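Take a look at the structure below.
Omission of a single protein chain aside, the complex is shown with its protein chains in their original locations.
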């Protein structure tokens, strides 16, 4: 069994990866942390992502341990600078 | 020798006394405190003025001990409520 | 340019706001004091503001100058209205602008607090039952028995 999530990359992360979205397959029961490890394992430029980036799952901020489910939207959030 | 000061009364003090200004003669060397005693000694309604009212001498707040000079403008300032 | 004024005509907030701002400034703050329809549980229908005009102009300028030191810029405007005001009318407007917001909030708050402590202005409240009274105020520092 596997699950598929949609990742989003904004601002500096999008510039780094040259893309704003990517679908990623993960084993059942994977967490945000597993997603980050999977992405960084792809090598450059993905390995330049932080080991513990801020992410939002389905538009809510989530910790690294958060479990992912089929169809989740996982956004990689560089340090924010609104106002 | 005597000195003459112009007193001003605002808001509740003016309503109390029924006048907004009064010239007062005082002995040389008199202080704000002496002025208040002199006014209160006139009896009603002057004796309803506080014993230690806030005053401004020549448009600056002054303590009770402030000495007065000929021609000073002494304003009796009820508790203020701007804004 | 620091601007401070006692006025008798209605205050236009946008005009006060237009007195501040600068390419260096990242934060602009406008405070409006407005006549409200109640006080201490009583229904209020209007307010008459009275002042010791010559002194009030001087004290307001002094407050504005002290606030500008906190603000770190001279982009500060404060206007206080006197006379007969209706509910919802602006009695005081304070505009400031500065590079950073911390100084702006601090200076804006300072102006309104100092106005309440020492500006020689008095309010006569009109109540819905036809009565009216002077609003209880604050004894200015450095005076009387204080």
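Some points to look at:
Per-chain residue numbering starts at 1, and chain names A, B and C are given in the order in which the chains are listed.
Basically, a contact is a pair of C-beta atoms (placed from the backbone, for glycine too) under 8 Å apart; a residue touches a chain by one contact, two chains touch by 3 or more.
Since the model is a prediction, treat every value here as computed from it, not as a measurement.
Shown chains touched by the hidden chain across the complete assembly: A, C. Note on the undisplayed chain: of the listed residues C:6, C:112 or C:139, the one touching it is C:112. Counting the whole complex, the residues of chain A in touch with the unshown chain are 8, 10-12, 15, 50-56, 59-64, 75, 77-83.
Hidden from this view is one chain, which touches chain C at 13-14, 17, 21, 23-38, 87-88, 97, 99, 101, 104-105, 108-109, 112.
In this section, only the chains that are shown with their structure count from here on.
Averaging Cα coordinates per chain places chain A and chain C 51 Å apart. Per-chain Cα centroids separate chain B from chain C by 26 Å. Work out the mean CA point of chain A and of chain B, and you get 75 Å between them.
Shared interface positions of chain B, i.e. residues touching 2 or more other chains, are not present.
Contact with two or more other chains is made by no residue of chain C.
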